[in-house]
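Only one structure is covered here, and it is reproduced in the block below.
With one protein chain withheld, the remaining protein chains of the complex are depicted in position.
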């Protein structure tokens, strides 16, 4: 049986303005999790009951730990409360949830790992596990010079940076960086804001590159039961029998052609 | 201006089954408070918003601390959450609230300080301040052998104990103890369960002893604005113009003849 | 460089210095809370409901805590309009804030008597409570049927010298219909929501927690229902809407204003944060600064 787990917090530190890096001791999840999957984090505030879906930024099956890098979205938010947790505190967590990136497709290929903003964390675990199976090119976009996690991608392949204000790498977004550097790849795995995903989908279609996108939607159950978190699909799918797939259960990673953006 | 204060917890320990003893560092309250007054404690749980009224069991104006002895009334209660606070944590508190015992009336008199169960704590501060002004006779009733706070009354005068199961002192209630020991007094100050207060009121009337009772009622504002916490009075009172006085503002201590029990 | 922001709003010709009022019954007549907040900072003080003669209210327990809020069944205890005029109005007149008197009654005649008695008093607005769930007769029974609402509004309009705010009950199928009835009867404004009828049972003692069995629910837990009803009402009528129900922060107040409220009332939040009203007024000003908006009035009903 699966269950919600009360996990010890091993570390929870700020790594950039509003960005936190938390490690949890939770072997049950670490042993089963894969890159691109996520967990539901609970705030521990009885006025805020719904889970916060957070992608796995790191998985250490041996140590039994998972790493989550998350943004505090505002002052009176659940993530602000999560950021107050200290080493030694506990937090309720459920997972691993959803389907990750189809890693097997990347074997022996040149693969773009594209992350935008708070979509970068899941790409780090993906880079780590693909490093010795594929030729990894990480194309990462930040707002400004606070390029959190950037150095950690370097051991796993080339890293191309873009920043909105141009302070690091290409000025602009990840697609600008791809163009500016004349890059190409056999496969794309990406996570980031919707406009970025939309642009990537178009780019991938034009260049006939298989492309997998990690989607975001508001959730309630996180396990596929409530139909809160659907994304519109191009075809009727076998579960819903309408053009709506569940981000939490059928995703969060979808083949780009499958979803409408 | 008065305000709700976030006070450091200096100590919070269990002193009997389900009974806790907490000291707060809150000079603003300690400086103004008197025996028989109470504070509003807040649980710090956003699902439990109303204050818990707790009497002052000790006031140390010099150190700027107050002491609260309280019962955890059940598993999923606000007091259970308060009991989890540790030294170094904080708690929100408002006070001092209400009117305490009319201490000046006791000067030079023989006074019964009567406490039943969780009504005992406020009598301790009362005993302390009256010790050198009056002849204090503390008549205290517990359920069983866990006679919390008992030893602390001893420096301030005679202590007569009653327990429901007879394990300590008189078997029965405080009135049984008074009768068994053939006691009498010039004045009564009391706090405890309603049946005890009712019996005392009758006893005091029969024996023509001035008697002051600390009443209990569910509260919302704790400061006299909402009219949640009224107790029925024998006469129309000048604030409400009906026979209802506010426990939080006009009490919690009332002259026994004034209230219906 | 913070420029002055305009927080004033107008209800039936009465200008409030800011949209923050107190919710009737949660603030007495201001005396007790004046120890915690400067009443001069408030847009208006709305008093506890006042009836023609003193009312005793309900037996205790009158309140119960519920998840994210509370139930109350005070039953409109009040000293009657005579004492109120003698004691509470002069008290409030010391402050530079508007006075809104909340009026209750068991029968139309009782409402009329209070309204008549207040006619020449220095009161800015009357709020007619046709929605209190905690009294046997009157109260909510007037407030749940459009015909009844229209009739009582029309009748009181004939007597009142001050503008009338009709205070509506959320315990209805169609709030817009009720609000339109108040408007049709001549109301100058409507205020909502009063409390949602609720119940709590003590499973250990196997009894009702409240002596009155049911009580009115208030506090943050009711806010989504309140915002929805304020929105629906603002869409349905032309008169100003005063919003309330669970407001505890400037963000909460803004939800109501964006949904269509001209002013807001703060009730239950006073009980756990006695400075809530003033903090909210400050927070509204800060929001205008941050969002570079000149006047709070630009936000009224801005989300449609």
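A, B and C are the chain letters, set down in written order, and residue numbers restart from 1 in every chain.
Here is the rule we use: a residue touches a chain if its C-beta (ideal position, glycine included) is under 8 Å from a C-beta of that chain, and two chains touch if they have at least 3 such contacts.
Worth saying up front: this structure is predicted, and the values here are computed from it rather than measured.
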{"item": "Chains on display which the left-out chain touches in the complete complex", "value": "A, B, C"}
{"item": "Residue among C:25, C:57, C:185 or C:246 touching the omitted chain", "value": "C:246"}
{"item": "Among C:16, C:66 or C:300, the residue in touch with the chain that has been omitted", "value": "C:66"}
{"item": "Absent-chain contact - pick from A:15, A:87, A:145 or A:225", "value": "A:225"}
{"item": "Which of C:60, C:114, C:182 or C:258 contacts the chain that the document leaves out", "value": "C:258"}
{"item": "Interface residues of chain A (partner: the chain not displayed)", "value": "1-4, 42, 46-51, 74, 78, 94, 217-231, 236, 239-244, 249"}
{"item": "Hidden partner interface residues of chain C, rising order", "value": "66-69, 71, 144-145, 171-174, 196-201, 203, 206-208, 213-214, 217, 220-225, 227-228, 231, 246, 251, 254-255, 258-259, 287, 302-303"}
{"item": "Contact set of chain B toward the excluded chain (per top definition)", "value": "46-47, 76"}
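The rule is short, and it goes like this: only the chains that are shown with their structure count from here on.
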{"item": "Shortest contact path, chain B to chain C, counted in steps", "value": "1"}
{"item": "Chains linked by the largest number of contacting C-beta pairs", "value": "B-C"}
{"item": "Greatest separation from chain B - chain, by CA centre", "value": "A"}
{"item": "Middle chain, criterion being Cα centroid separation", "value": "C"}
{"item": "Cα-centroid distance, chain B relative to chain C, in whole angstrom", "value": "35"}
{"item": "Separation of chain A from chain C, taking each centre as the mean of its C-alpha atoms, in whole Å", "value": "46"}
{"item": "Chain A-chain B separation of Cα centroids, rounded to whole Å", "value": "56"}
{"item": "Sequence positions of chain B contacting 2 or more other chains", "value": "46-48"}
{"item": "Residues of chain C touching at least two other chains", "value": "67-68, 220"}
